[in-house]
Each structure stands twice: as C-alpha cells, then as structure tokens.
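What you see is the complex with one protein chain gone and the rest in place.
Presenting chain A:
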Amino acid sequence: MDILYLPELGQFALILALVMASVQALMPLAGSMTRQPLWLAYAQPAAWAQFALLTVSFAFLTASFLVDDFSVAYVANNSNSALPWYYKFSAVWGAHEGSLLLWLWILAGWTFAVSLSKGLPVEVLARVLSVLGFVSIGMMLFVILTSNPFDRYLPRIPTDGADLNPLLQDPGLIFHPPMLYMGYVGFAVTFAFALAALWSGKLDTAWARWSRPWTSVAWAFLTAGIALGSWWAYYELGWGGWWFWDPVENASLLPWLLGTALMHTLAVTEKRGLFKSWTVLLAIATFSTSLLGFFLVRSGVLNSVHAFANDPDRGLFLLMLLGATIGLSLLVYALRVPTLKARASYSLISKDVFLLANNVILVVATLTVLLGTVYPLIMDALNLGKISVGPPYFNALFVPQMLLLGVFMGLGPLTDWKSMRLDKLRKKIWLAGAITLVLGFAVLPWVYDGSWNLWVALGLTLVLWIVTTTFRDMWETSRTKKGWKGITLSRWGMYGGHLGAALIVLGVTMVSNYGEERDVRMAIGEPVTVKGYEFTLVSLGEREGPNFSADTAVVEMRNPNGRLQRTFRPEKRMYHVRGMPMTQVSIDWGPLKDIYVAMGEPVADDAYAMRIHYKPFVRWIWWGSFIAGLAAILAVMDRRYRIRVPEASGDKLTQARQAD
C-alpha cells in the first residue's frame, strides 16, 4: 500500500525543504557579496518551495497519526487506536519531535507571508528571507539530526500505541502550542528585519515601520498562547492556579516581556528616529529569548511539569544553535551600530522618555525572571547544590515592577512626543489622578469585604489609573476636527492593549487577595462551608469512558440562604494505556467568581479528599489577555502600514548616517 510510505516521503520532503532553505539563505548572501542582483531573486521562490515542502511533510506526519501507523516510533509513542480523531490530530504536536515540525512549518509560513508583503524593496526582502533561511536551516538540522519524527520502529511494529499523555487530551492542547509557536517564531521575522537592516547599514524609520506589524502580530499570538496555557493549566492540572512561576512558563514570559518592550520602542524609532541601536538590540534579544526558552524546555535541563524527554545530544546542539544565533547577531550589531547617529533631541518630560522608562522596567523584569529561572541551573552546573527558587522571589520583585510600569502606562499616551511642559501634562492628568487616588486607594478596596488591604488598594489604583488616563486620551483625541473618526486604528489598538492590561491587573489583584483555596475531607452527607457556601458530597460512583475509567462524585452547593445553587460533578480518571490518573475539574464559572471543585484522593469508603476553590474575577486575566492580543491585531490593520512610502524617507530628523 502506498500509504505506508508516507513517513519516508515526509522525511524526504523535510530534507528537500532543508535544501530550499539553504538556497533561500545563501543565494541572497552570495548575491549581495558578489553584486549579482539576479541572485537575490532566488530567495522568494525558495521560500515558497520551502513552505510547500514543509506543508507536505507536516501533512504526511498528520496522516500517519490519523491512519494509526504505529510503525512510526513517534506515532506509537504518542497515539493510540482508541484516541478520538481530533486528539490524534493534535497529538501531532503533543511531544518533542512533532512539535518541532510544527515549529518549522510555522516558521516557513511566516517566511511565506513575509515573501508576499508588498512595498518592500527587493534587496531588503532578499536579506530578510536570507536571515529567516539561516534560522530555518539551524532548526531543520536539529530536527533531521536529533529529533526525526519519521523514525520507524522496525521490524517489531507495536500492535497499538502508548497513547497521548492524558493531560494533553484536551481541547486546550489543540490551540495552545500552535498559538505559542506562532508567537515565538513570529519574533524571528522581527529579528530578520533587524539583522537585514544592520546588514544593509540602512537602519532608518522605514525599517521600523516594516517591523512593527510583524512584531505586533507575533506579540498577539504569544499573548493568546500564554493566556490559553494559563487557562488550560487552571482547569486541567486540577490545582486551580493560573500561574505557577514554573520555569517553562517563565521561558514563555521572557520573550513576551521583551516583545512588549520592542513594540513600544519600535514606535519611538518609527515616529522619532530615536533609540535605533537599542531597538535593534531588543529585536535580537527578543528572538534570542525565544530560542533560550526553546533550549530550556527541550534540552532537559529544567525541572518542570512541561519538560520534554531528555537527550544530552539535543541539549548540546541547541546550546550551539543558541550560541551561534546570539554570537553572530551581536557581532553584526557590534560592527554596524557605532556608525549610527540620531540627531533628534528630546526632553525629560516626553513620550520618548516615558517609553524609554517602559523599556527599562520591562528589561529589568525580564532579567529578574531570567535570573530566578536559570539560577538553579547555574548553581547545579557549578556543583553548589540542588536548589529551587520559590514563587515568593518572583512575586516580591515582579509585582512592584509591574506597578511601576503601570504608572508610565498611564502617562505615556497623554504625553507629547519630543517635549512637553510640565504644567500642560499636569492639566491633562490631574482629574484622572484625583479620581484614581480617591476611588482606587480609598474607596474601592473597602467594597469587596469591608476591610482595607494595601495590595488591593495598589492594584485597584493601578487599574483605575490606566483606565482613566486611557479614556482621557480617547476624549482628547476625539475632540480634534475629525472627531471619533480621527482616532486611528493603531491608537485604538493602544487603547485596547492598555485596557486589556488593566483587566489583567484587576483579575490578578482580586483572585490573589480574595481567593480562597481549601483542601477538605468530604464524607457523604457531611456539609463543608467555604466562603459562606455550603458544599455537600451527595454520592460517589464509578463510570467507564472510551479510554479511561473514572471515580465520580456529586457535590451540591447551597448559598447562605440554604437554596441549592449548583451541582458539581467532578471526576478522577484513570487512563488505561498509560496507567495515569487525571483530575477532571467541575467549575461553576462566571464573571465575578469561579467556584472550582476537584477530586483529590479517596480517604475512606465514603469520603474523598476534595479541593474547593473560590476564585473571584479569575477569568478577567484571560479575557484581558485576549483583548490585548486582539488590540494588537487591530493596530496592525491601520492603513498607514499599507501605504507605500517612498524609499529613503524624507524625514530630515531621522536620517541615519550610513556605513558606506
């Protein structure tokens, strides 16, 4: 049967894709060194071919999953004939090898999208594609040499597969990794634009304008990916947390923080021609942290719920790849940047400086998280003992940093570029400031439970500050001649992003301060009270699922008046193939609170250990993230990104002196 050769064809397509990536990387490089403009033109078709070939390769791996070809080792290890088809589909990226192929395919997809972009000069496009080609080569070599998803189990073909990890048998897994990878890999495009600009020596405002939409889209995907991951962990792991400061979560936070900084500094570079070298460095750093996260997760150096199966060869390869990427790009940076000069000036009270402050804080936050994440690895490597850094470290530092960031988040939009008189700024912010302080610090913290708490006050003050300044700016901007139509899409994007951030802060503040988590022993018929609600275990039972058997429980919740409000049906599942238990949580969700009931373990014949959590406003964290992500997409749809601007922009302020 022809279908049996799909894996070989898939691998063949992967190798051909590597060849195409090499053409895409090397021809423009050779062409610009030997001044053969025609060679530059190879990049675009090569990028298309690479994308097509990787699509074929990915499709063939997917097909092997769907037809249960257990002669393929990766399929045998991560699928099972009893698995529903949609999990067979998402199992393609359920473990190391397949998720790498997804990574590559997404990179090829981004490359394809870049190659279609209009208004880019031919030589710029060729250089960008060339850099992306090099990234692709590195990662493809990694896949082909160390992590081939098409390896066969021959001749002893297993009769059935080892099943997908039950934790991953969830709709969340269908979306979380692709979203996340779209974000990680998307920063490769920004990186490529930065390196291409350094390479040409033309680091002008046009470069920043080309980079901005790509950065924003990548950021939007990363934001959504992280939020989905948080939501998935919340209901799937059964611990009820939404962020654990787990090293792998931190690994995704690093590029997110730097990407956020990058989006803002790109705005300064585009509008004002300032901070160019800083912006380029940040673009390099953002992608480097994407790769660093990749290394941390895939090499097995981390001790985390997420870490993939380990193999020292992989770690070494990835470390070399990471070193090469960072080393080479910093070399190019060092060679080119001293020739850059910005001629614009700015004063201390200006949007320029406030955005710089935003950048400093975000970079400090990145370093904080990075330190807490890699410190145990460094200590271990130096044989100074096995340590772990606890969440209090992160909370103690990250929370104040974000509070400080919030102050500038309110100031930035209301301030003028270049310089602004203090009294003018004061006039703009006094009302927002007054409302914020009175309501946020003095009034609102009492509302929820009648007592005042510093963290709630700080959190709510911050939320109000961001919201009031955003609306103030909206009102201000809408008073110009064009009215509300005068507010550009990119400005709406900024508003949405900041309001989304305010919602996240609100959710975090409420759930951290007013949430309650109780582990209780529940015997049938004995009520337990949590936050005024009365919970009663009515019955315990058993049930058979398609590939698991489950202990089930029925828990009734009564409100303080004794009325039955909701019945929870949590389960504790045992998945047969892997012999792995899983907690199926039952959640009564709403905008103001989630009530979360999960089964722990049987403690007697008629009693079960249960987790009952009360989580006020927890959903706002994810809603806020999605709003921020959508807002970033909105900003990209602004028409100015579609207007073709004549080359060598005429902006006198910002013309950079060029290298040659």
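Following the convention adopted for this analysis, a contact is a pair of C-beta atoms (placed from the backbone, for glycine too) under 8 Å apart; a residue touches a chain by one contact, two chains touch by 3 or more; residues count from 1.
As a convention for this text, contacts and distances are computed from a predicted model.
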Completion exercise
According to its UniProt record, the missing chain among "ABC transporter permease", "Nitrite reductase", "Cytochrome c-type biogenesis protein CcmE" or "Cysteine desufuration protein SufE" is "Cytochrome c-type biogenesis protein CcmE"
Fill in the blank from the handout: Cross-chain touch to the chain not pictured, restricted to A:D160, A:D449 or A:E601, is A:E601
Completion exercise
Touch with the missing chain holds, among A:L4, A:V122 or A:I387, for A:I387
Exercise for the section: Check the options A:V353, A:L405 or A:L444 and report the residue that touches the missing chain. Expected result: A:V353
Handout entry: Positions on chain A where the hidden chain makes contact
Key = 165, 167, 237-238, 300-301, 303, 305, 310, 312, 315, 345, 347-348, 353, 356, 360, 364, 367-368, 371-372, 375, 377, 380-381, 385-390, 392-393, 396-397, 519-521, 572, 578-583, 600-601, 603-604, 609-611
